[in-house]
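Excluded from the complex is one protein chain; the other protein chains are retained at their positions.
All chains are identified by letter, namely A and B, in their written order; residue positions are counted from 1 within each chain.
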Amino acid sequence: MRPACSAEPKPLRRTVRWGAVVGSALAAFVVVSGALAGFSSLTAGVSHTIVTKRIFLGPRSLAAQDLRDASSGAETNKSDSYSYADGTVATTSTAIASGTNNYVEFTMSSARAGGLSVSGAQFNFRLASSGGAQAGNACFWFDVRSGGTVIGTHGSYASPSGCSTGTTLTTFSTAVPEVTSTDSANGLVIRAYVWETGTKVKTVNVDLATLTGSTPYTAFTAYEIQAVDDTSGTPATAPWSLATVDASTYTDTTNWPSATPATTKYLKLTLEPFVPTGAVVTAVSLNNVWHASAAVTNGGTLCYYLETFNGATSLATHGSGASPVACTNSGTVFASDTVSLPEVNDVTKSNNLVIKLYYWLSPLCGGGGNPTCVKSVTDRAVVTYSYYLD
Amino acid sequence: MRRQIFSPGATSNKVIASIALVCAAAAIAGLGTFATFTSSTSTSHTIASGTLSLTSGPTNRLGTGASTIAAGDSMQRAIDLNYAGSISFGSATLTTSASASSALDTDATDGLHIAIDKCSVAWTESGPPYTYTCGGSTSTVLASSPVIGSNVALSNLTLTAGSTDHLRVTVTLPSTAGNTFQNLSSTVGYTFTGVQRAGTSQ
Partner (left out) sequence: MPILGQNERPGRVVASIAVVAAAGALIALGLCAGFASASPLGRVSGSAHRITVGPHALAAVGALAPGDRAERTLELRYRGRFATVVLKTATKGSSLLRSDSADGIRLAIDRCAKRWTKRRGTKAYECRGKRWSVVKTVPLAGKRALKLNHLSRRAGRTDHLRLSISLPLSAGNPLQGQTARVVYRLTGVAAR
C-alpha cells in the first residue's frame, strides 16, 4: 500500500488508505491468476491423437522348409527333416548316453516381424530311439538361448523333458515362457541334450524341432535353419540347405529335361510366412541361388522358369520355355536371382505361396556333341515378404 | 464562542452583511487571511487499455490426428494464428503436452518430432491425408524438436495486432524409430501463448 504523497486532512486520508488496501488486495488476487507482468493471451487448447501401425512396414524373409523334388517326374519329399513330423528323421551321429552333456542344437529362423510380444511359446521336439538289440528309449532335456545367453532351462538328466518309448516317435511340446518377444524368437537357439537309455546305447532319431507361439496378430511356427550335432563330442554343423548361402546345398535327384521344360518336372517350394490377417503386403520376391551340378559344356546352359501358386491355384508364371528367368553353364559359380512376385499381393496368397521351378537344359543335352545333361544345385531359396499391419 | 452567526434574526443579517463588507475590504486591502479566492479549471479525456488476443482459425487442422503411422511417416496440419485485439505481441511460444502418453511422446530422440513453418499466404491444402503447398514464401517458425515442449520459442511470426500467420505444423516419427514404437498411441495437446510487445510511448 502506498503512503499518501502530500499532507491532507486526516479523515480524508484514512478513507483513501483503506480503499487502496482493499483495492490492491483485490487486484493482487485477480492478477495472480493472469500474467505475472503484462498482458498475455493463449489459444484454446487443441489436441489430437497419433497412433502407430501395429507392425511397421518391413521385409521378413524365410526359406522354404518344404521341398518336393519332381525332377524325375514324380514328387519326392525332400523337406527339412526337423521341420515336419513326417517320419523323415535326422539321426544323431553317435550313440549317446545320459550325462554326457552332448547335444543337438537348433537355430530358429528370423522370419517374424520384430518388436511384437509372444505368448504361448513352445518347443516341439519329436524323437525316438533308433532301436536295435538292447535299445532303450530316447530322452532329452533342453535349454533356450538368446543372444548367446541361456534364458531358460527345461528338465535335466534326472528329470527329462520327455522320453519316447522304444522306436516310437513321440512329440513333446514344452512351454518356454521365457520367449516373450519376436525379437528373441527370431534366431532363438535351443540346445537339446538327447540320450538313449538302452543297455547298448543307441543313436537317437529326431523328426521334429520347431518353435511355436503367437504374436497378438497371428500364431506361427518357426523352423530351424541350422542344426549342430554335438553327439560325437565335436559339433558338426548341418544347415538347412535352402536357408543360407553356405556349404550346404541341395542337388536334385534326376537330370533335368533336354531342350524344353516339362510341367511335370520341377522343384517345388512351399512357404509358411504366417503373415497376420489384415496385413497389407507391398512386395514379395524370391531369391534363388543356384548353379548346375557340373559345368554345362558345348554351349549349353541349364535354365529355369517358375510358376507361383496360391495353394493349388496357379497365380502367374515368370519366364517360359522360350524366355527363361535365368540360365547358367557353371558347375561352380552360384547365380543369385531375385525374382519379384507382384501377383502375391495379399495375406492369403502370401500364406499359401507355392513356387515351382522348372529346370531344363537349353538348347538340348545328351547325345553326341551336346552338353551332358545335368542336375541343379540350390544353395538358397528364400522368399522375402514386405508387409505392414495398420 | 458565541453562536449568533448561525442564528436567524436581524442581528445575524447584519452580521452577514458585515462579513460581506469585511471580505470585500480584505480583498481590496489584499488581506489573504480574510479573503481567500479559489479558481478551478479542468480538462479531461478517456484512457483505455488495449486488448491482447491470440486466436486460431478459421483454418485449423491441428485437431485431426493420424492413425497407423510408421517410422519415417509425417503428418502436416495447417493452423492460422490471429493476432486479434489492439495490442501487438512481442513473442509467442508453443507448449505441448501429452494427455495419453507413450514412447511416441516420451522418447526425445526417436519419438515424434514437431516442426512449424509458415507461408506468406494461406497454404493450399490437398487431401486428406493433408499436404500443403505454399504459393508465396515460407519461413521457419520452429525447427524440428521433440514433440513435447514447454514455452518453446517461435520465430518469424508477424505478431502485429490485426494480422494473421498461416502456419503448418509437421509431426514426424523419425525413420530411426524401431519396432518398440509399433502399436502405440499418444494424445498431444497444443497451446500457443503470446505475450505483449514491450511498453512504448503512445
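As a working rule, contacts are C-beta pairs under 8 Å (C-beta built on N, C-alpha and C of every residue); 3 or more make two chains touch, one makes a residue touch a chain.
In this text the structure is predicted, and so the values were computed from the model without any measurement.
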*Out of B:S44, B:S137 or B:S150, which touches the unshown chain?*
B:S44
_Touch criterion as defined above, residue of B:S137, B:S150 or B:S201 at the omitted chain_ = B:S201
_Positions on chain B where the hidden chain makes contact_ = 1-2, 4-5, 11, 14-15, 18-28, 30-52, 85-87, 196-202
*Since one chain isn't shown, list which residues of chain A touch it in the complete complex.*
2, 4-8, 12-13, 15-16, 19-20, 23-24, 26-28, 30-41
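Note that only the chains that are shown with their structure count from here on.
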*Taking each chain's centre as the mean of its CA atoms, how far is chain A from chain B in angstrom?*
58
_Sites on chain A touched by chain B in the complex_ = 35, 38-57, 113-116, 183, 216, 388, 390
*Which of the residues in chain B come into contact with chain A in the complex?*
50-56, 60, 62-71, 75, 77, 79, 81, 85, 87, 89, 99-100, 104, 112, 171, 173, 178-196
